[in-house]
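Only one protein chain is missing; all other protein chains are in place.
Up next is subunit A:
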Amino acid sequence: MSVTYLGMPPFPEAAETSTRDERLRGNLRHATRTIRNKRAGAVAELADWSALRTAGAQVKDRTLRHLDHYLEQLEASVTAAGGTVHWAVDAREANQIVTRLVRETGEREVVKVKSMATQEIGLNEALARAGISAYETDLAELIVQLGDDHPSHILVPAIHRNRGEIRDIFRKRMGRWGRPAPEGLSDRPAELAEAARLHLREKFLNAKVGISGANFMVAESGTLVVVESEGNGRMCLTLPETLISVVGIEKVVPTWRDLEVFLQLLPRSSTAERMNPYTSTWTGTTDSDGPRDFHLVLLDNGRTDTLADRVGRQTLRCIRCSACLNVCPVYERAGGHAYGSPYPGPIGAILTPQLDSMETGLDASLPYASSLCGACYEMCPVAIDIPEVLVHLRERVVQGGTATVRGQRTTVRPAKGHAAERAAMRAASWTFDHPRVLRTGEGFAARARRLMPRRLPGPGRAWTDTRDVPQVPAESFRDWWRRTRGPSASAPAGDSTTGADGTGQREDTR
């Protein structure tokens, strides 16, 4: 089961449509710039930000290196505290476990805390197929759910909607799910929030089962942590009798002390706050307080495969802050839906294809959804070198290689549809490895320069539709140097003898 939504086209196709949507671009430009500027201020307040960032990356790396150990420690701690731990190898198994647990309670409705892991596995849809209604209680997730929509941002799932659209969705759809929107609802933010509050209050008070994810899990104590802004999470975590948390295995940290680093990094990077309004922590179950049953579903779903990849594994440091989305010029123009999964933006471009083992055409297009400008890496609070991983994954797309797929070392064949490009790239490398040929080619180009059309045919059209082509000069630099300085003083190296695929025979023969 793929992390991407069914029927999504490759990124460039989706982005071609979405970049033309002026309203979407306006909404995104305004929202991302606002968060970005606030974040810069919140980060600038801390003199030790870069040390915190390094610490965050190191804690995550160390934990990931010994993930087996910390997960077993976590399981023991949660069990000792009265919780039950379940292991889910993939989305299907996680959905089966949660569905069974809800059924065992006899309930047909659950309330949900905003959670990326449950989005990733399509839990709401799986529960619906089993006749169970899952109600999203985060304001933005509510907007998305009522609108039969997909989230387009990790932190601000309804970032693509403006308040007029939100009012319309509330008016039309709230009644179908529960308490309808008040008569004469306007698009004033306070009124919209009040409408959501009244609608959700009913759900909180009636719910017997809550479902959440977690931002962190502490191995030493078995404590789970949810960081949020609206208080809906606190309601869902404390009021129901049964709490089920679905959490990716990479969310574990060894000790409470490690949380100190992340509880500074996360709010400042995501909402640009010094501290988020609600930080809920719970450890198993407690008599006469909170849920009586607690289940933790530990989700793999491609994470162990990702961990096996030396370059790609840094992706698992991600704390889902979305700073990379807010600074990404590609995300700002294309919008979150073009990425075709719950994980949009730069992090989605590396996380989705890895969790999916690059199975779909969309997966293979995502590593190319970047100009490699590096703004994401600069912003990332756990220093994920997203451009490095993007290029690494591009290799897997066009060159193939080895990767771990469902636990097995597998030889990956290059994706289809790159034959012409591969031939062109090899030809380019061959030409560049034979300067005499290169010089002849430049000479031809210079002589034909007056014949260059303003609009190119074939793949060149993608350039000339919006941009002029540069004029080819009468003389290359190489020829100018020869004409004015004579042949180079240093002995010119001859043309290469290696093949253009350059698979490195040189190392063996030297």
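Simple rule for what comes next: contacts are C-beta pairs under 8 Å (C-beta built on N, C-alpha and C of every residue); 3 or more make two chains touch, one makes a residue touch a chain; residues count from 1.
Please note the rule applied: contacts and distances are computed from a predicted model.
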item	value
Hidden subunit of the complex - UniProt protein name among "Protocatechuate 3,4-dioxygenase subunit beta", "Cytochrome c-type biogenesis protein CcmE", "Spermidine/putrescine transport system permease protein" or "(Fe-S)-binding protein"	"(Fe-S)-binding protein"
Sole contact to the chain not displayed, among A:R310, A:K416 or A:R450	A:R310
Options A:G41, A:P277 or A:P459, residue touching the unrepresented chain	A:P459
Touch with the omitted chain, as defined above, among A:V111, A:I350 or A:V397	A:V397
Positions on subunit A where the hidden chain makes contact	11-12, 15-16, 19-20, 25, 310, 329-330, 333-334, 367-375, 377-378, 388, 391, 394-399, 421-422, 425-426, 428-429, 432-433, 435, 438, 442, 445, 459-460, 462-463, 465-470, 472-473, 475-478, 480-482, 485, 487-490, 492-494, 496, 498, 500-504, 506-508, 510
